[in-house]
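Quick one: structure below, then a few questions.
As you look at this complex, bear in mind that one protein chain is not there, while each of the others sits in place.
Right, chain A next:
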Amino acid sequence: MYCRIRSFAIKGSTVTEIGVEVTITSRGIPRVEVTGVKGGECLKSIKKIRTAFNNSGLQFPNKKININVLPAGIISDITDIEFPASMGILFAHCGVVPGTSDLFYGSLNSAGFLVPATKTIFMDAGWATGRIGRLFISDGSLYFNEHKNGLNVYKLCSLSQAEDFLIKGEGTLPDGRQTLAYNYAWAGLGAGECFCNVLGNSQAKRALTISISGHHNILMLGPSGTGKSLLAEKSHTMFPEGTQKDAVEIIKAGILCGVPTENIVTTPFRRPHISAREGDLIGRPRMPGEATLAHKGILFLDEMHLFPSKVLNSLKTVIDQKKVEFNCDGVPVSYPADFLLIGAANNCMCGLLGAEDRQCKCNGKDLNTYNTRMNPSLLERFDILTHVSGSPVEAVRERGGEYSAECSTGEQIKRAVSIQRDRLGSLGISYNSGIPHESINRICNLSNDAASLLEMAVSKYGLSTRSVHRILTVSRTIADLGGASEISAAHLAEAVQYRVKNDKP
């Protein structure tokens, strides 16, 4: 007896439809064989299915069973399609023909219950468009769809329930469609947490305010012990709350990385250690890295000059493309990596350059290493470069870092973010840093003074086209922070100031 079940393979965030063919023959030695699977590590799943049948009170057919997966070689084990495979065995054994538009997905436990699936979140609106039929997944699976379309979703608990409903035709099932807003909420920001808690460093605070308002990558340079890490941690609490869409993206990125999902979404803040290798930071074909974990949040690279230059260089394309692409066994997978990069580094390898009354002790080799790692094309990826010089002793003694209630930085950031969302919503982006080249002149309208100032800066510093584009986006954010519609010379001057450091003669 033969039966064909429709199912899915989910690799990365790519959903591919596959077919599971089950053939049961009375001739031959009773056994189960699996074909069309790369590697053939299916013995454990078969044992589990057998136990699940027994524990559900169903009879596992004592015949020769062949399970074939089409197209061949897409998946390497059948863990994710245990439910479709067992349904195939049931259908074939009972001689019932499944509906041609029925879709199954999920894995089983040995008690015969369906295990909640997380990867089903990728069967989203974009995938479901134009599909008609019934989708059977396990109860508690993440399937959110706010659009009404032809697909009815049924959430099942156990194998026996599926048998009752699909083979015997008993009972009814509720439609399991739900929306994300119903289930998830943003974690609130820490009250009383603000840059004001950090003493001094007014330039760095201002730069960080601009950075997190407009999602501009920022690099803080300064001697050790001046508060760079502290400022980066504070910027996490100051980070503007994302939209509902962002929440979905964060949950999806977490699922890709295998992080348990929670009902409270927080802005990610990742801080990889300097021992992280290329694969840990960027990701590997089968496992995304820190870049994806930091999606829609902050990736903080502390002591950036100590990372191997190979790691830093591989980060460049990720910063530009906002995603990482791999080829995983012939299936192209893409991991999202749209993060705000906050870097912190010393001015030289020994960390003493720029410190007051201290002399740098680097030799020529150290300087070369530093310059190779922090090379100009990496620095160009940072919209904002700022120096952190620490706070004087008097300030520490005067007020020990208390939060002042009249601080309006948080309000400013919120206002700037809402202005940006209104303006850029039609372009499908939410922050100024993402303004595309073709709309830069329309959105970043310069006053006459500002235009002439920009020309002066370009001729003095020899700025590249990319630099000019970045300067324009940063000046747009500065204008938004001040609530101005046109970019004035003052806004532009500040943006240029963050771009150019250590100018040559």
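By definition in this document, a contact is a pair of C-beta atoms (placed from the backbone, for glycine too) under 8 Å apart; a residue touches a chain by one contact, two chains touch by 3 or more; residues count from 1.
What we mean here is this: contacts and distances are computed from a predicted model.
With the options "Iron complex outermembrane recepter protein", "Protecting protein DprA protein", "Nitrogen fixation protein NifU" or "ABC transporter ATP-binding protein" in hand, the undepicted chain maps to the protein name "Protecting protein DprA protein" (source: UniProt). From the options A:63, A:206 or A:373, the residue with contact to the chain not on display is A:206.
Screening A:453, A:472 or A:487 against the full complex identifies A:453 as the residue touching the chain left out. Of the options A:52, A:247, A:298 or A:360, the residue whose C-beta touches the omitted chain is A:360. Within the full complex, the residue among A:319, A:407 or A:490 touching the omitted chain is A:490.
Listed for chain A, the residues touching the missing chain in the whole complex are 200-203, 205-206, 221-222, 347, 353-354, 360, 364, 367-368, 371, 387-389, 391-392, 453, 456-457, 460, 478, 482, 489-490, 493-494, 496-498, 500-505.
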